[in-house]
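Subset of chains shown; positions unchanged.
A and B label the chains in the order they appear, each numbered from 1.
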């Protein structure tokens, strides 16, 4: 992944398999990596939100990175989330990720604290200047409660501060403005624009996105790889059919209902699906998330069957 | 601070003085601790929001704790914020805080991730069971985007899971419900209820609060200590006059206006005031906050003069 070509394709945020006692289950993680690469993905994003990064202590983060980078051995690029509240904390994670061989890092706006556009800009500049690898902005208002400005992203891209953006804002109009702005400005050829959305990937690619970072890609990497290849080949009708199948499957993220938070339910469903498909050994999610019960796991199984994945 | 008596009085969240290159300025920190203790405070809360904990990497956090615990040497209790996104990360900070001698830790609800009351309860239970020192809940919706339920706090207090709460929610009705609930239920005598609000401390004490955790107490610990003693002595009129003086002083937190975030402005004003009062050597705030300029620092000085603090 040189600075001269934009990262593209399917880059799933890799789930972090855990043993029942909450440790990183590295054997399952290796199997998951194989499952993803065999499924045709173009890169891996570890330590993202879908990886339960918010739940993983630094020791777990380290084990994940070592395991994945070591096992991937350069077959595909590995991005690492350097997810923390502000600049110096992010830089600590970034340095560790670089030391362990990550090809790039993914960084949100500051959170927990009350921030400001000028501070967000300074944050990305400082992180990029200290990181030593390409930095991707992670636009995730649902977690950090601020939205990255499109002009800021393009300015920082043109200057070489940012290597790209993973847009999980859900603001498709703003996303498209970035795509158009990139096309019309100089110096942005290698600036990668990826969508974090899982349900309108055909549209995102149609609008000009380089790739997709789908949490659901853990469960069905073949599906997202197929969708991506179909779109690239211009077979948009087939891409749409594939996307619609994946959207139906995605409905299982609400399996936990109102007795738990949205994270517990969605990540629980992803992990239950990987468990039922035989990829990981345990459906365990990190504390303090509420685990799915047997009925809920059975419901996940029904969704898998309906999607021809069991 | 035994489990048998509730923490009470003035427990300021201690600012973290920084050198111009962003390191912890331990000489200034020691002077600040002396300034606070000499000012009559009853405890210290390090690594809270006012301490810029969101901006401090683990190394800085460690230096702060070592410096403060070492210098205080048991004169007053020292609470330490164990501020991170979820349980296992909080526990890492908690263990480090205990190792370094903190008398208690302060913990928020999970953030960054989408959470749920049942998960918040599990979070506090797990943290308390692993921490080994008293755990204080930190109710801070402006940062973590969820509000702690009063019944949950009282239940966990009665069970001995929580030693108290620092309420920075700004919801005075809910705060008072907790105070009444504590009075009417068994087993809550040593459950400490502290307000994080700086501007209605006389009222909070009037309603039955045990103490206050005022950011502004860095700048004028004598003022808050005086206010607390007056209230305890039943001289509410004089307490009110003191509170009103402090409220006028507090207006300086907006000195940075709209060119920076609220954190940069408020923490910048606190640190500028400490610098102008000769307590700390530099008004530096942590990146990526925007520093106050000379005019803004001069404005802080005018507020100090008006409050008879220069």
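In the analysis below, a contact is a pair of C-beta atoms (placed from the backbone, for glycine too) under 8 Å apart; a residue touches a chain by one contact, two chains touch by 3 or more.
Everything numeric in this text was worked out from a predicted model, so none of it was measured.
> How many copies of this one chain make up the entire complex, given that 2 are placed?
4
Operating definition for what follows: only the chains that are shown with their structure count from here on.
> I'd like the Å distance between the centres of subunit A and subunit B, where a centre is the mean of that chain's Cα atoms.
So the centroids are 35 Å from each other.
> In their shared complex, at which residues does subunit A touch subunit B?
For subunit A paired with subunit B, touching residues are 22, 49, 54-60, 83, 85-89, 91-92, 110-116, 118-120, 122-123, 126, 142-145, 259-264, 286-290.
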